[in-house]
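Submitted below is the structure of interest, expressed as structure tokens.
Left out: one protein chain. Kept in place: all the others.
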Amino acid sequence: MDKILRNGKALFLAYDHGMEHGPVEFEKAHEAGDHEFTDSLDPQFILDLAHRGGYTAVVLQKGLAQDYYDVWGADERREVPLIIKLNGRTNVPEIEPFSPLICTVPEAVELGASAVGYTVYVGSEREAEMLEIFGGIVEDAHSAGIPVIGWMYPRGKWVTEKYGKDTNPEIVAYGARVALEVGADMAKIKYTGDVESFTRVVKSAGRTKVVLSGGEKTEKPEDFLQVVKDVMAVGATGVAVGRNVWKSKDPLKVTEEIKKIIFA
Amino acid sequence: MDKILRNGKALFLAYDHGMEHGPVEFEKAHEAGDHEFTDSLDPQFILDLAHRGGYTAVVLQKGLAQDYYDVWGADERREVPLIIKLNGRTNVPEIEPFSPLICTVPEAVELGASAVGYTVYVGSEREAEMLEIFGGIVEDAHSAGIPVIGWMYPRGKWVTEKYGKDTNPEIVAYGARVALEVGADMAKIKYTGDVESFTRVVKSAGRTKVVLSGGEKTEKPEDFLQVVKDVMAVGATGVAVGRNVWKSKDPLKVTEEIKKIIFA
Amino acid sequence: MDKILRNGKALFLAYDHGMEHGPVEFEKAHEAGDHEFTDSLDPQFILDLAHRGGYTAVVLQKGLAQDYYDVWGADERREVPLIIKLNGRTNVPEIEPFSPLICTVPEAVELGASAVGYTVYVGSEREAEMLEIFGGIVEDAHSAGIPVIGWMYPRGKWVTEKYGKDTNPEIVAYGARVALEVGADMAKIKYTGDVESFTRVVKSAGRTKVVLSGGEKTEKPEDFLQVVKDVMAVGATGVAVGRNVWKSKDPLKVTEEIKKIIFA
Amino acid sequence: MDKILRNGKALFLAYDHGMEHGPVEFEKAHEAGDHEFTDSLDPQFILDLAHRGGYTAVVLQKGLAQDYYDVWGADERREVPLIIKLNGRTNVPEIEPFSPLICTVPEAVELGASAVGYTVYVGSEREAEMLEIFGGIVEDAHSAGIPVIGWMYPRGKWVTEKYGKDTNPEIVAYGARVALEVGADMAKIKYTGDVESFTRVVKSAGRTKVVLSGGEKTEKPEDFLQVVKDVMAVGATGVAVGRNVWKSKDPLKVTEEIKKIIFA
Partner (left out) sequence: MDKILRNGKALFLAYDHGMEHGPVEFEKAHEAGDHEFTDSLDPQFILDLAHRGGYTAVVLQKGLAQDYYDVWGADERREVPLIIKLNGRTNVPEIEPFSPLICTVPEAVELGASAVGYTVYVGSEREAEMLEIFGGIVEDAHSAGIPVIGWMYPRGKWVTEKYGKDTNPEIVAYGARVALEVGADMAKIKYTGDVESFTRVVKSAGRTKVVLSGGEKTEKPEDFLQVVKDVMAVGATGVAVGRNVWKSKDPLKVTEEIKKIIFA
């Protein structure tokens, strides 16, 4: 676990949007021309950003790990550890959420991963399949001696019906607790909107560390920085950021501002 | 089996509610402030309670076993044996009950379990899947030399339609019998409401021992103690208690009252 | 095969009703008090009955095999061989019939089984799953050197629609033939109601031996004995009896009457 | 492959109707009394017919292979090689066609099979499952050094909707081609009704040999013999015949007439 932290804190550059949302996330940024030096469609740009920005790890699907990270310089790899996201899906079919396993733990280790991630759509009608797979990943990863990060995302028709939205503090705390109960070492969690409820989320997760899921680019950068401040203040271990950095006008500057908060 | 009993009797502190119901079970207690020295949201509190209260075992999901029990003092672990619950689910999706396998028997043994538990929703449309998995667990656990406890919970639309409620004595006795037929060493069973029918439940279970499932906190503590007296009087082996203890004003005092009955 | 026969004939005491129907089958007998010396709810009573009655084998689910048969005296075990029923289900969910595998062939052998049984609901919409599993059981059992008995029960909405009832001679003969085609050594079959049609059933089964499925307790004991006479007369190998014995006023007397017919 | 051919031609006695249609196929023959010396319900009659008739192979489910073929004389077995049909189902449930695997390739080899057969319901909504299993059988059989025969039967609601009937030349040719594409050594195919279209079927199958599926007994024996002539004339390798032989008044005579055409 220490490998993907610095001073016990986490700053992850998450880049699994090509799988989850398609290149549209990158193309829009490109079309808008709202950051100066390159195009986030290119994974190499992201790796360079992770390196220059001093991120504690970068999150990739196995294809990018194999074609970009694995052929990167040894120094860069040492400085920016790899987290491989083991499952993924497109956002095309609008059915009860389920994300299939694309990469096994041994394959991730082979590709140089220092940790693995897996999404559980807590509350989905297909939750059972994901919990079973997740249980197996925890077993495999701990046998291999690497930590597991759970993307704990409440989702599906029952979540909507019973909790209204997926950032309802009660269901977010439930998701965080599931991460602890199933044996995740870290949980990637959406912000609940206020400090008090997020305190409860962090406490529900117990010894499972909580990292903030960065989410969509906020209208004003200050809004995102305020959220980072809030979650760090109540015990979060760090943040996993993506669009709020690479869609900004100056990704390195935003990165420095986040680092000031996290490593304060 | 002797490991999780004392003088042939069982007093289990069950704590799988974080998975099954979410932290709301703990939060309510916290909000109400109705017990003095701590918050049941914290698994360490539960372990301390199990130790100070002299429970014969504590029931945890594998994540809590790994993050709390496994790093506990060796003395405490020796005094409070571990039962790992192998399956679990959230209560969010309201579909025909099914609970997936999260932990294998070898993994439970590795984490220090002296016994394993598994929920079968008897009568569910997905009963077949659970019976098949349960059959495999019985085989694996007996190969590993540890006992299996079946959470025998009638549930699902056919139970409601044919038996009205899941504590109908006929269906509860059926569940107890299934535990015996499939090879469980112990069955965790809800109270049927009266001594006579529960006598029949215990007899239906044959050589499979019966432990009472504590259930929700009763309005008056005496009500719960009376149920404990009733089931012990007709041959139950003990109780698995959770909310009736940690949601009480004085968990240790309630524990002592239960012990007086069980170890009488 | 010789192990579970005497002079080439079979008299099995079937006792898987706890799984298939629940303890209600036993309780009613108990409530009615219509047999004198004990309560069929207790598996030990059944074992003693099998022993005293001179049955050629007893049929149990693996849980009863493990908790009762396996701890029985060696002499008794030698005299009453064990048939383990490998699959089972409750009668609660009223869906297209399917019965999951609860016990593997190696596990049955380990528990002392001299033969194994498996139910195929011929004609069910889930028939394909059962035929595939049954095919595997035949392979495993024959590798282990023990015979396989198929409970060949036509059932499901298509059986009702196309054949009216599950004792329609045409569908019963079809079920018997499936046993032969898939490789069962013996088929447990319901009576078709008349000698002529049952002759055809036995002939359809070819070299697969046919044992009568005893079924519900008949109003008059003579009615059941007549059925036994009929099926033995046309080439059946024996009967598997349960309720017609233990629900009778004098189980041993009924047993003797059946034996007179079978071993005539 | 040579084992099940004579002079490169095939004459198979197919006898899997007990599984696919039930004993009714045999009973009707019996009731009508329209062949003189025995009843096709008895597999031994079929084996004797195969032997006396000089068939190049007999097609059986594994149960019949085990109970009849395997205990047959060594000479007879050498003269009438065995083809085991690996999958099968009853015709009771009228759902989208799927036929489960009942016998594995190694088990078939153990039982003495010189070749294996497998039905693919081309065009069924469950076609994908069958193609995947069939692909595995091809791999296993070729590893074991025996040929695979595909029963290529277009069937299911889409076949009806798009092609009208399952002998539409276009869909039959498609089925034949699938056999080639997936790696079957031989394809069992229904007649398309005319010589021209069957020529196209045979050509579509390429190096996969085509054998005619005999089908129901034709009203006049000449009609069946004409079909055999037609398919042999356009490159078929032979026929798999069942009901047109054993339901005839003189099975051996019909057999001789077929042989005159095939081995001409």
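Should a chain be cited, it is by its letter among A, B, C and D, assigned in written order, with residues numbered from 1 in that chain.
Convention: a residue touches a chain if its C-beta (ideal position, glycine included) is under 8 Å from a C-beta of that chain, and two chains touch if they have at least 3 such contacts.
A quick note: this is a predicted structure, and the numbers were derived from the prediction, not measured.
K.L.:
Which one touches the absent chain: D:1, D:95 or D:180?
P.N.:
Selected residue, touching the omitted chain: D:180.
K.L.:
Considering the complete complex, identify which of D:159, D:189, D:210 or D:245 is in touch with the unshown chain.
P.N.:
Touches the omitted chain: D:159.
K.L.:
Quick one: which of D:24, D:41, D:57 or D:171 touches the chain that's been left out?
P.N.:
D:171
K.L.:
In terms of residues, what is the contact footprint of the unshown chain on chain A?
P.N.:
Touching the missing chain: residues 16, 18-19, 22-24, 27, 41-43, 61-64, 66-68, 88-90, 92-95, 98-104, 107.
K.L.:
Where does chain D touch the missing chain, residue by residue?
P.N.:
Residues of chain D in contact with the hidden chain: 122-125, 127-129, 131-132, 134-135, 138-139, 142, 154, 156, 158-159, 162, 170-171, 173-174, 177-184, 200, 203-204, 206-208.
The rule is simple: only the chains that are shown with their structure count from here on.
K.L.:
Under the over-half criterion for shared residue numbers, do copies chain C and chain D use the same patch or different patches to meet?
P.N.:
Counting shared over all numbers used gives less than one half: different.
K.L.:
Compute the rotation angle for the C-alpha superposition of chain B onto chain C, expressed as a multiple of 5 degrees.
P.N.:
It works out to 70 degrees.
K.L.:
From the C-alpha centre of chain A to that of chain B, how far is it in Å?
P.N.:
Measuring from centre to centre gives 35 Å for this pair.
K.L.:
Listing for chain A: what residues touch at least two other chains?
P.N.:
In chain A, no residue touches at least two other chains, as defined above.
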